[in-house]
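Note that one protein chain is taken out, while the other chains of the complex remain in position.
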């Protein structure tokens, strides 16, 4: 951090190396991405027993599947015998077992070792002990969340608490009944930027007037630059002449049945660190899941979830999708532009946060604390928001 | 290695990092690839004086050529003046000298400095002292073996001993008269896997039933999973209805003239660590030379050697070639799948070897010993093969 005291309008960011250093990324994998609940796949991606999907969580390939009794299971995607990658496809369906294509060790949908050549002669091999290594799993809001920690933190105290602290209570998100929605559209973005830049970008709206003309057209208060999400329970209101959360403000889809009037005509954004953004609007829900792959690369899967009747009716949702697709591209371009500057000598001590960004410091403190750094007590500052 | 004791059916492998760590690969270059005899090129690739070939041995480019008196010579492929790469082509022919294209220092086929601009005025330069740095060389089985060590180990005690320990005696391989055979076909494979995974794959047949339908069709005993090569002197027998070592079991080429009846209708595989596999069948010989390029990349040149009469007659050898070409592709796919899993946390302590693979532990011990690690005395185990 700069040795020159900052004016009270400004707060420090993380130093530039936090966004470029491979060793820092490794530490983040170990202590953040592989240690916390990670939103991995949509439940609808696993429609039946034997459906599977493989995703990258931190430095690990994770295999997620549905068991014969309908529960979701997650495993390290590595054969216990000689370490072959069990599934190389990103998605698919198997019958009763996952069979390693190298030596034919096979595992049932609960991960137990189901068979292997010569296995009957190796009587001292315990089929559970030599089953796939299991990973903690939880379904919520229509998504499968996994935690690679041996002793996962409380889901309620972390993921659910993040939502509650933003919306006031968890019931507010329940009214969107996200788990019942259908996948209207999915777009995957491959971004040449550190995942923390993407989080910081989502947390503030100081940039909205500059790069998001369509979004500020629909949500005029965003043009003022205040991050609406940091007023507990506040949703940004659509402009008076706006009919829907669409790229041109034209009418959207039908209002979701259970939301209350205070949720109508409003946009709520929720950050669930480290890698999920929820976007709640009256007629659909947008979910971003980030997959940080290296210090300077992050893949983001963004889902547009709509009422099943919308899909059944074949309704055109393209104007709804286009709004946030444009926002995403505008944001990720900005993140890539930042990544490019992180290595400069003049950013060695980081940059500055203006008052409408001061709350990003909470995220930085959370990162530092997660990495085990002693977090200095911030010096007293006057006049900050 | 795992802290949990393994059941006696299982033995440990190397840890996953042994296959991914660049520093380990560097150490393997220094202590294994550049320290042992390395099978570099086929003698037929150097048909006359001035023929040359360049190959990568560990971290070095090696220039191999034939002198005016017919001997094979090997040199570091680096000009003694300013370090330019002398030959950038992988093969070719020169007249009397290799001439550096930068400043025209030229070296004769024995490596001696033959000329350079202004050399007559630099009378204190010894032409041998400033000749190319020589590398130890040996011809055997129709191949040129080089050793980059200053003090090479005994060829007889290492390379020849490996063959003898597998076949019972060296005379067994002599009967194939490999040096007199012609190159029928060469295929080069670029494999995204650590070289040790390729060695381990070649050493065991536990995978044969799963991935090698054509090979087990020709050699039915391979379907049982025992690595035939680890019974001294044993060759796997062709099936009763099999006519030849071809992709469909149809008749192959004529029996090589000097093999004995015990060698007929049998397949013998020999591993010459670190980088050679010999495959002996009645009518041809297949030689794999591996060129490890990094922790996760290995180039493999595979030669199908046949009697010169076969080449002279223009006989179609495609069914003979296709059998092991398929085996190679099946094996290298499996190796690449393993490489992908080596970095996982759950493979940090490695995997396990079943009884038909226990002999791979000898290779691991050899690697560890070569790298200078103290090799722990293995704990007593019961029931292992």
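Residue numbering begins at 1 within each chain, and the chains themselves are lettered A and B in the order written.
Please note the rule applied: contacts are C-beta pairs under 8 Å (C-beta built on N, C-alpha and C of every residue); 3 or more make two chains touch, one makes a residue touch a chain.
Worth saying up front: this structure is predicted, and the values here are computed from it rather than measured.
Enquirer: Check each of B:88, B:128 or B:318 against the chain that is not shown and name the one that touches it.
Expert: Final answer for the missing-chain contact: B:88.
Enquirer: So which of A:119, A:159 or A:342 would be touching the chain we can't see?
Expert: Residue touching the absent chain, from the options given: A:342.
Enquirer: Identify the residue among B:27, B:49 or B:78 that touches the chain left out of the display.
Expert: B:78
Enquirer: List the residues of subunit A that touch the chain left out of this view.
Expert: Subunit A touches the chain not shown through residues 7-10, 13, 16, 200, 206-207, 209-211, 225, 334, 337-338, 340-347, 350-356, 383.
Enquirer: Which residues does subunit B use to touch the chain missing from this display?
Expert: Contact residues on subunit B toward the absent chain are 34, 59-61, 76-85, 88, 101-104, 116-118, 121-126, 130, 133, 148.
We take it that only the chains that are shown with their structure count from here on.
Enquirer: Could you work out the angle of the rotation that brings the CA atoms of subunit A onto the matching CA atoms of subunit B, rounded to the nearest 5 degrees?
Expert: To bring subunit A onto subunit B, one rotates by 120 degrees.
Enquirer: Could you tell me the distance, in whole angstrom, between the mean C-alpha positions of subunit A and subunit B?
Expert: Their C-alpha centroids are separated by 47 Å.
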